[in-house]
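With one protein chain removed, the remaining protein chains of the complex are shown where they sit.
Here the chain labels run A, B and C in written order, and each chain numbers its own residues starting at 1.
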């Protein structure tokens, strides 16, 4: 086991992803904290036929679906809230390029809980009685569906409820605000289902906006909801959620949210977007240039910035992170 | 709704407890953070026939059982770890005065999760196949028990697992490190099942070692695992867990742990203990005198003290708390 | 949604809808809001007549009121900036909503039918049929609305009043209302009692206590029974006690506009 788990983004994607895999994003949803940059890298490495597990859609799934890299997805909410419908995902669904299996937001969280517990099924008191139970995009000819959310009899009362299938994605790429080099992570803002997902997934890679010293974790162990013992790799990537937000670190980039979603509405727009905002940068610096240094300054001036204050003293500089990463690479190579 | 929920301990016990109730303690178990002082007050007010829901036994259940106030209990672990068997509970069980329904530690947490979710049952992949499933102290003549942990068939695989009954105690008296007057709470140290319990219980009363300003909660919202919206009352009581520990605030009082457990081994010892350490104080000050000011200083000098540092600036003084309490009483009376 | 302001009124139709929705909430209730209009309606109630409403959003954000205008989402920084607690979806949607603890939820609808069933999943031409055809238009899915519809004590549905949105039968039930009406919900043992009102840009519909069919209970000062009937895709019944909804008071409008700082409800 390396003394730290810092890995470059491209290397993490090379090592832990493959065509056809069940890939989960860990995010605050739908337009909050999500490692959208991990999805960009999946496209850069031309991953295909992904089966996305997204508690809710984000711009990441919107992009992966719009660009044709995801052919299956399961989610709760599939829009972009006030930003409207997710045009890339919508286009992929309407054209039949992607089969979208619908659940509710609680159902997705409960299925991850069930995967984490290794239960064979999860009691379902929601989604039953609606078309979410009766219709399956993965088995469209079975109506009403008997296998998507089958019935189970409560042995105490004898009454029937539903049963959700647990989720155990091959990989969870989880966006966190702060991680230490060992893989301990702090999320600022709602977790959504990142706690359960980190235990349900077969492997976990963290994508952190900032890297802190482990002393930070020892000062705030109750904030460390993802402990290092379940983490494979830590990727440092500032503004990893851009154009979405990361509480304490940066606000949503409203104009890029709209620009991106508009682009994903068409094939040509998507191709242009991929050319300009996926394939166009070579490292963190050029990625930040792409966002624009003025934009970065503006987005960083968030009403939530004070949430980061207690942790700033432990944040490592890019140079310190580079040194640690080099150390790690040497150890891995050895 | 009062602008704050601070209540004196005696008043909280008067309002929210009754003979024969299902009473849960929220604690870090078995010898960690638990509002043992709430149990003392239950005895002072001569509550009887309590049905204790204790994730694990603590000195509180040991005391309630030893003094004859609890006639039923459900728990996972029923000892006191390195402090040995829980003599009061043991004596009550061996004499038949208290029926102790056994589960494992995960089972208790899962049953609280199920209560919080309002599921009719919880999938059980543990406890099955052991005498925990087959033997029920609440239904001793049914062997093997069919109703304690009945079987349920997984609709996906067709195989049988067990089903736990969810728990929804009438009241949870939850020990927390820090609470604000509205009822937002921070726990330092392991939660055990306090998160799930706070949602499973019909009512929640917090017992906090220290009261902080709500600004503290706005600075650390991810630490506030119990939000005010589910809390009825906040009791301020320093050293509420004594002789057990409270990470960040005080260590375990080893000698009193042993003294207390030894006393609870006999009826006479228990009567003496109740006389000297339950009925003997009249307010917080005399309670602290009882512990001993030197002991308090020694226990406060904990290796965990640094865990409290980020929050000290918001801790309210006893005078400030008294003023808030008075305000609240006036409002309640109005 | 239609956002055309009526030039003769000191408020927009959307503002009227938000205020009418907010009036459904009572002080001290445990309430869950979705994003957009329903969040504005909820926080309006808190700002105006229900200061002790215990508000939360789906991801587990507690104790917050939006800053800087309409949040972009239920986990947006505008709602994260002054929260007292952040937890997670299992907590908010499971422990507090699906459990039945939540008193009231506000949800939106792309399409709603006469039994209050809500479709937010897709638009098909005609019935879907026995094989699950692709939708002509994919919408947003159920999100947390299904969980609210199953678990919350009562549900308030907000929807723009247009014939295509008010269908005799929704093509896809994303979130259950009263299903086929009557006691149909009991088959599933839902702990929530179902939708108590459909608040639209034109008026207020409530369910018949027995059949559970929604009937017109009230219209706004700027709308009429006729306009509502013409805008409803089923043969809408009118309550014998149908009446005009009181117009927004100055205090209500002021409170709403404090919450809707960026004027989302006033934009065309």
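Basically, a contact is a pair of C-beta atoms (placed from the backbone, for glycine too) under 8 Å apart; a residue touches a chain by one contact, two chains touch by 3 or more.
Quantities reported herein were computed from a predicted structural model and do not represent experimental measurements.
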Practice task
Considering the entire complex, write down the shown chains that touch the omitted one.
Solution key: A, B
Exercise for the section: Quick one: say which of B:50, B:100 or B:171 touches the chain that got left out. Expected result: B:100
Exercise for the section: Based on the whole complex, identify which of A:59, A:133, A:193 or A:222 touches the chain you can't see. Expected result: A:222
Practice task
Quick one: say which of A:35, A:116 or A:137 touches the chain that got left out.
Solution key: A:116
Practice task
With the full complex in mind, choose from B:15, B:48, B:135 or B:203 the residue touching the hidden chain.
Solution key: B:135
Exercise for the section: Using the touch definition up top, pick the residue from B:50, B:110 or B:278 that touches the left-out chain. Expected result: B:110
Completion exercise
Contact residues on chain A toward the hidden chain run 1, 116-118, 180, 182, 184, 195-196, 199, 214, 217-218, 221-222, 224-230
Practice task
Please give every residue of chain B in contact with the chain that is not shown.
Solution key: 28-33, 55-57, 75-83, 85-86, 89-90, 93-96, 100, 102-110, 113, 125-132, 135-137, 140-141, 143, 159, 161, 188-196, 245, 247, 251-252, 254, 257, 302-304, 307
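Rule of thumb we're sticking to: only the chains that are shown with their structure count from here on.
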Fill in the blank from the handout: One chain's C-alpha mean falls closest to the whole-protein C-alpha mean, and that chain is A
Fill in the blank from the handout: If you tally C-beta contacts per chain pair, the winner is A-C
Exercise for the section: Can you check how far apart chain A and chain C are, centre to centre, with Cα atoms defining each centre and the answer in Å? Expected result: 29
Handout entry: Distance from the mean Cα position of chain C to that of chain B, given in whole angstrom
Key = 40
Handout entry: Mean-CA-position distance for chain B and chain A (Å)
Key = 37
Exercise for the section: At least two other chains touched by the same residue of chain C: list those residues. Expected result: 80, 86-87, 94, 98, 151, 191
Problem - Sequence positions of chain B contacting 2 or more other chains - result: 117-118, 221-222
